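One structure follows; several queries about it will come next.
All protein chains but one are shown at their positions in the complex.
And then chain A:
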Amino acid sequence: MALARRSSTLLKPLSAASSSSSFLHRRPFSTDDTTTITVETSVPFTGHNCEPPSRSIDTTPKELMSFFTDMALMRRMEIAADSLYKSKLIRGFCHLYDGQEAVCIGMEAAITKKDCIITAYRDHCIFLGRGGKLLESFAELMGRQGGCSRGKGGSMHFYKKEACFFGGHGIVGAQVPLGCGLAFAQKYRKEDHVTFAMYGDGAANQGQLFEALNMAALWDLPAILVCENNHYGMGTAEWRAAKSPAYYKRGDYVPGLKVDGMDAFAVKQACKFAKEHALKNGPIILEMDTYRYHGHSMSDPGSTYRTRDEISGVRQERDPIERLRKLILAHDLATEKELKDIEKLARKEVDEAISQAKESPMPDESELFTNVYRKGYGVESFGADRKELRATLP
């Protein structure tokens, strides 16, 4: 699998010693992780059955820059996916995350790759956050061998097991009991890690969520339920779907925290707080107040159930990348031009990854029959015409 980033000729590191966790390793100031910068969240946290954490968060220039760079890359990836879908290179379902980047970036900053994440189908950026590569993402979207699931999963089924990212699920709400199961395993094995089970405001009404939450609370599982409330379950606004859209309170006896999901630092602080809580006291719910610019999926223009003014309003007032831009400029960590250059570089990286992905071949026909089982015992499987096409499953 071509995981190596072959774009290095274009993007020579400016600082050889750079150990930035960002995708683009080349700003000298992005290695500064000793200077402390204190930022305040846009709004205070609201707690349910818990004392909310402080609004003041310590960060470093390195972290600030990496947040900006990583989010710019994610934003670019999703916008490029939009074009690819319209040119029919991506088929079926494609659910885009632009607008919500701060949630996954903030979360990653608070946790390790041994903490598990599981989410639904709006998973491209979360995959990237877990260490997934652009090439693997685009190749998977286009159904090619170079994809993270070798082209057999598609947009909704990205996984990265070695980074404890368990997908990528198409059935609304199913990922929450699965996430509690991951937490069960972590507790069973006496690990010091937690699981973040992410779901939307639409999934928040699913019965299985409450079944799993009850068990997680009963058994003190280190499960953190993260509701990415983008206020619309497909085309249904939250007030039309939930009698009580205060999703952070829906856990009743389970504590909850309402977080500004467009503020990466608020997300980071909340996730840090939640991890500490979950390891000691069991489950907690985080409600991320966020927004998606695209419709539910590429089949949805996103304007029949909300106004264009609302969308542009959020873009102007609350965009997560713009927020970081202002912060970086305010702290003099980079100039406007330098930030624009980072965004241009992101665009280049994305374009490069797309052209590489286009060169990745479609899966071999024999792959129709691979991975049905881990152990197939030589059993026979059949194609549409079983006299014409048969295979032995190894």
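FYI, contacts are C-beta pairs under 8 Å (C-beta built on N, C-alpha and C of every residue); 3 or more make two chains touch, one makes a residue touch a chain; residues count from 1.
Quick note on the criterion: contacts and distances are computed from a predicted model.
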Statement: The chain not rendered here carries, per UniProt and among "V-type proton ATPase subunit", "Pyruvate dehydrogenase E1 component subunit beta", "Phosphatidylinositol N-acetylglucosaminyltransferase subunit C" or "ALA-interacting subunit", the name "Pyruvate dehydrogenase E1 component subunit beta"
- line: Touch with the missing chain holds, among A:182, A:225 or A:284, for A:182
Statement: Missing-chain contact, candidates A:55, A:113 or A:157, resolves to A:157
- prompt: Among A:43, A:234, A:330 or A:372, which residue is in contact with the omitted chain in the full complex?
  reply: A:372
Task: In the full complex, which bits of chain A touch the chain not displayed? Write them out.
output: 116, 118, 149-153, 157, 159, 161, 166-171, 174, 176-186, 188-189, 207-208, 210-212, 214-215, 218-219, 370-375, 377, 379-381, 386-387
